[in-house]
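A single protein chain has been omitted; all remaining protein chains appear in their positions.
Every chain is named by a letter (A and B) in the order it is written, and numbering of its residues begins at 1.
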Amino acid sequence: MNTERKGKKRRGVEQVQARWGWYFVIPAIVFFSIFSFYPIINAFTLSFFKKNMISPIPPRFIGLENYIYVLQSSDFWNSVRATLTFTLGTFIPLVIASLVIALLITLQGRNFRLWQLLYYSPAVLSSAVAALIWMLIFTPTGIANQFVNTLRNTSGMDMRWLSSGEMVQISTMIVYFWKYIGYFTVLYITGITKIPAVIYEAATIDGASRSQAFFKITLPLLKPTTALVSIVAMLQCLKTFSTQFLFTQSGAPKAPINVITLNIYNTALKDYNVGRASVMSILLFVTMLILTIIQLKVSRSDDVTY
Amino acid sequence: MMSKAISPGASKLQFSLGIDIIIRILLLLFAVIILVPLVFMVTASFMPSSEITHMPYRWIPSRIAWNNFYRALAGNDGSFVYIRNILNSLFVSVTVAFTTVILSSITGYSLAKFNFKGKHIVFMGIMMTMMIPFETIMVPMYMVALKLGMQNSYQGLIVPFMMNAFGVFLMRQYLQTFPKDIMDAARIDGCSEPKIFRSIVFVNSGPAIASLAILTFRQQWDNLMWPLMIAQDKKFKTIPTYIVSFAEEKLSDEGAMMAAALIASIPVIIMFLTLSKYFVGGSSVYSSGKE
Partner (left out) sequence: MKKLLGLVLAVAALSAPLFANGSQDSAASAEKKPVTLTLWTHEDPNRQKMEEQFAAEYMAQNPHVTIKYSVFPSTKIQDLISSAYAAKNAPSIWNLELQKAYPLYTAGLVAPIPVQALGFKNEQALIDTYLPGMLDPVTDKDGKLFGKKGKIYGLPLEMVNFCIYLNKKIFRDAGLDPDKDYPKTWEDVMAVSEKIVKRNGDIITRRGFDFRYGDYLISWVPMVEQLGGKVVSDDGKEAIVNTQAWIKALQFMQDWGPNGKNLGGPTYPVARKVFDNNKDEIAMHLSGLYQEARMKTSNPDFYNSKDWMVIPYPVFKGGKDIANTYYFQYYMVNSQIPENEQVEAWKFVAYMLSHGDMYLEKVALTQPTKKVFEGEVFKSMPYSNVFYNDLKRAHVVYHSSFSWRVNELIKEAIENVMMNKVAPADAVAKLKKDVQALVDENR
């Protein structure tokens, strides 16, 4: 009798809570439906149609024709290559370096704000501004060449930062890394400082050494943050657009850095071929989805609670 | 009570001074490398343009070219429209940061701490929006905004960005480890759910809120394509538009360009400086006790 009533009460409380859970997410659902889901569905359905963006002629259903074309086009696969090269070359160093820096900052224990400010400062520049600065730096008479020349003790050697196919890819990675290192360091520091001191206190009372505290407490408790950082970093890199866009607009060679988003943009806004652009969007989306699910599974499997 | 767990006083673990110094040197070295382009921007903005492309780059200007700043502010047509752009960008970015923080934390809180049917679907749905690059949905989003009559207005600049999936994700991750007992205790005391969120959860999520605010502000500050599409009237234009127009016209006036870049960056730096004190609340146990 008593337990039954208690059970009912618990369920009632849970129901109330569940309702509140819903209330809290309704604004998000409404917002995302209007500004994300609807445009996405719109963009995606067009992958099965032939539609010229500017032409008033209505879309014509052509089934999988767009998909076949794209999957057979060397231009598309070049974009895949460019995107993957860029992502791997950027997100892995980003995640590792930002973790290391965040740890170093917390380890030496002082002037958190100052250090974070220093590392984060590149991020305060807008992409347009950053591109301007880096283009001046990478110009043949710019300081990038001067720096390399000093290092190698040569003179007048042009690394061709923005003209050679290989170098321009490296240049975009450098710019991106530079811009976002502070961003992810800040995220890591937030995660680190969230770890309550009581845990460390308990550990020291138990006689744990510093490195034990680090490996057994800090790292595992950073898992949510690491998951956050690596997923976001990876997605950001796969979605990269403005650096490549601004570089190619100023004359850098397009093929080496024709990442998928740039290809989508040009296919829609210059070829006006919305169907094909949508195909590439879907393929990009599916790739990101798969990679994210993999990462989430990996991080959830060792979820730590205390 | 809460603060003890989050900002501890005790410092039990400490490295020897030597290692601390090595760490600081490493950090400094790396920071210097990162800062070089910024220093370049600052020094170049004070230099006459001809000196900037001179080889080798002389880091110190031969004379201070205040003119650069004047030209940057005056703009292509001498109308000082840049100042209006700065104000617009500030207003939009601050508003967006504000709405994002509030909406993302409510949503993240719900996804982290509540159980309801379909929660996972909602979460996955929101996460999926993070996987769509803006450029892909740019045109359909534009059509939606037009249908809602948001053209050429502040709503048009703000509303489509008043929330984002990353913010939700960040707050959810952060709040997942928020102690449940405190919330339950408040519930037993008869607190309503909104009150719990407001007075307990939100106020104690300082670091995450500060990070989110800064990151969102910066992202919105950077937004080039959307304001360009939605706002034709020059009184609504934002800074990135100005930078691009200015750079196109004045490509050989590097000094003025760098001056414009510098001016455009100051508000974000200030914002970061003012908000960053909320990070310090969580200095870890590795600290030597001083800030």
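Assume a residue touches a chain if its C-beta (ideal position, glycine included) is under 8 Å from a C-beta of that chain, and two chains touch if they have at least 3 such contacts.
Just so we're clear, the structure is a prediction, and the values are computed from it rather than from any experiment.
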Touch as defined at the start, partner being the missing chain; which of B:146, B:203 or B:273 qualifies? B:146
Could you please point out the subunit B residues that touch the chain left off the display? 49-50, 53, 55, 76-78, 138-139, 142-143, 146, 151, 225, 228-229, 232-234, 241, 244-245, 248-249, 251-253
Subunit A residues that touch the omitted chain in the full complex: 52-56, 139-141, 145, 149, 154-158, 160-165, 249, 251-255, 269-272
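Please note the rule applied: only the chains that are shown with their structure count from here on.
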If we count contacts the way the header does, which residues on subunit B are in touch with subunit A in the complex? 4-6, 8-15, 20, 23-24, 26-27, 30-31, 34-38, 40-41, 44, 52-57, 103, 106-107, 109-111, 113-117, 119, 122, 125-137, 139-141, 143-144, 159-160, 162-163, 165-166, 168-170, 173-174, 176-177, 187, 193, 197, 207-208, 211, 214-215, 218, 221-222, 224, 239-240, 243-244, 247, 254, 257-258, 261, 264-265, 268-269, 272-273, 276-277, 279-288, 290-291
Sites on subunit A touched by subunit B in the complex: 13-14, 17-25, 27-29, 31-32, 34-40, 42-43, 53, 101, 104-113, 115-130, 132-134, 136-137, 139, 141-143, 146, 178, 181-183, 186-187, 189-190, 192-198, 200-201, 204, 210, 213, 224-225, 227-228, 231-232, 235, 239, 241-242, 261, 264-265, 268, 274, 277-278, 281, 284-285, 288-289, 292, 305-306
